[in-house]
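Only one protein chain is missing from this complex, and each of the others stays in its spot.
Each chain gets a letter, A and B, in the order it is written, and its residues are counted from 1.
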Amino acid sequence: MKKFIEGSHAVAEAVKLCKPEVISAYPITPQTHIVEKLSQMVADGELKCEFINVESEFSAASVVLGASATGSRAYSATTSQGLLLMAEVLFNLAGMRLPVVITCTNRSVSAPINIWNDQQDVMTVRDSGIIQLFAEDNQEVYDMHLQAYRIGEDQRVSLPVIVNMDGFILTHAYEPVEMISEEEAEKFVPPYKPERKLDPSQPGTFGVVADPNWYTETRFAMQKSLEVSLKVVKEVASEFKQKFGRFQGDVIESYRLEGADTVVVALGSVVGTLKDVVDELREKGKKIGVLKIRCFRPFPEEEIREALKSVANILVFEKAFSLGLGGIVYHEIRSALFYSKSRPNLKAFVVGLGGRDVPKESLRKAIENFSSDLPDLNFVDLKTEQLKEHLYVPVS
Amino acid sequence: MSQLAEQKENLLAPGHNACAGCGLVLAARLVLNAAGPDVIVTNATGCLEVTTTNYPQSAWRVPWIHSLFENSAAVASGVEASLRAQGKLGRVKVIAQGGDGATADIGMMCLSGMWERGHDILYVCYDNEAYMNTGIQRSSLTPFDASTSTSPSGKVSLGNPTLKKDVPAIALAHRLPYVATASVAYPQDLEKKVKKALSITGPKYLQIHSPCPLGWGFKTALTIKAAKAAAQTGLYPLFEYENGQLISVRKIAKPQPVEAYLKDQIRFRHLFKDEVGKEQIAKIQEIANDNIKKFSLTG
Partner (left out) sequence: MPRNKSYIAEPGSSLANLTGTWRTEKPVFLNQKCTDCKLCIILCPDGVVFSVNKIYQVNLDYCKGCGVCAEECPVKDIQMVREVK
């Protein structure tokens, strides 16, 4: 049954299907509609769970940590400043191997303050050990939350998962979404069965001091789990396709890569726009395709290398970058291709920061003007006339 | 007969790395033994946590979790919510613990939130009056004129210039059904307060004066003496509030002058050097007198 539904509400519907026992969140634009919808569901008795309205995102993450450690499936949602405030707890969640799911409605980071979409927020925690998935549209957002609990709670994984959806662009957009029934959801996402939990009948000490003799192996073990989780992401996506007939990629999605000499790479909703541009350019005879990275952490290096192996031109469109270095996804792909026999023309294109619109025209222009002479880091639609507002910028 | 003395097995096992004579670990052992095994404990970073959970060793014989320095109350809120969702709350009690720094400073946000939401959790603050684990630095519960490593006495300093933050008053402002202070000097009183708190539904606050031989500067054997002197001078009043009403205080038959408490601790030694120190002692005496009056500790 299809519902014409706001992205945020699709998230709420998906979370409701997963039957978390504890939800805790702090309101922050553009996540608010998710938590408001969930609290209405709780208020109407549609969703039986403990909904804890906390005093900050830091506390929200701490509440889901405590709940998950006590054996409950737990959920939170945040963005931008909230995610940064949670950062300490996020590392704690990963280190304690607690499989909570957090929706991040990707938004720019302060300063200056900006409430619109880009992906800088979640990029800051890419080293935390948390699994990161990126959704292209609201159907995928809905499907991804069910898959997220399956992936995180898998005994081979036991790690938290962040489901990323572009703020406003997806959260506040109305799209038709095919719904899943409660019965089908229960079969796909069975109740959470933790290996260990806080329980007087079997006491244990969680969150210990690991001195130099013990610490390293915790990180090694997490790395191994993250490597295995690439497989789990694929298994779950494949099972989902089998049960529900939908497949939006597993760790990556290759769109029209056959015979492509040019590939555009992106994460999140901009992939949708790129697919339209690519369709138009293919009509004109250009051999171009889209590589969508769906699972960013763990980084699917093998799969990306394989997809890009005979591609001459690669444009990496990014809604974030590492200040002082350059493109984030760009550098990771560059490293992945380090040992390639052929050196492709590979460049980063920063788009859509602070919610700046990413029209098809701008993407098409970037593709058409692509050349090996370009710098490694390019800014699409940079308003050079505004640069005089800033000190210390040499405008040559 | 007090359960404390009959306890066959301590719920906080020996073999931990707390200092000899540590008032904090004594208080924690007393709290746990009074609470019994059907508890889940959350703990902030600090001496208690660090000395008891050096992997693979743990002194805790109850389910116990440490997350971060400032979030013991928030983690406990999550534990409580989970137990409630599982229908186990009531049978299993939740105790959140932290030192004075974790409670009154960095953890104040999470604590206030937990109290405001009315979770059924007993919060225990082990007050050793400084950030002891990191090297005796000043906290908002460091008493007036105490010398710490970040509020040292010196040529132009008399030690910590502020009064203790009144956390019980903050607890009362959150309308907690039970707020009390206790001391390791009076273990049966402490046990009673823990049991009473756990019999009440809702958020509870218990602040326990826990002397630190190393941080305060006294011989390890004198932990109980120090705690007793604090109570006997009126500097650490021991009281109970139920539903906002003061229902009990530990009376002092004959209040000791504050010198009796201050003179045997290195952290106050600088007050005994000269006239300026004498003036300061008089100010500290006023603090004690105010407490005695406010809580009617005598007569």
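FYI, a contact is a pair of C-beta atoms (placed from the backbone, for glycine too) under 8 Å apart; a residue touches a chain by one contact, two chains touch by 3 or more.
Everything numeric here is computed off the predicted structure, so don't read it as measured data.
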Completion exercise
Of the candidates A:146, A:208 or A:236, the residue in contact with the absent chain is A:208
Fill in the blank from the handout: The listed residue (B:31, B:62, B:132 or B:249) that touches the chain absent from the view is B:62
Practice task
Provide the residue numbers of chain B that touch the chain removed from this figure.
Solution key: 2, 4-5, 10, 12-23, 25-26, 29-30, 52-62, 184, 187, 213, 219-225
Handout entry: Residues in chain A touching the chain absent from view
Key = 95-97, 158, 195-196, 203-206, 208, 210, 214, 218
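The working rule: only the chains that are shown with their structure count from here on.
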Handout entry: Intercentroid distance (Cα basis), chain B paired with chain A, Å
Key = 43
Completion exercise
As the complex stands, chain A meets chain B at residues 21-22, 24, 49-50, 52-56, 58-59, 62-72, 74, 88-89, 92, 96, 198-200, 202-211, 214
Problem - Residues on chain B engaged by chain A in the complex (per definition of touch) - result: 37-40, 42, 49-50, 53-56, 58, 60-68, 70-71, 74-86, 92, 109-110, 112-113, 116-117
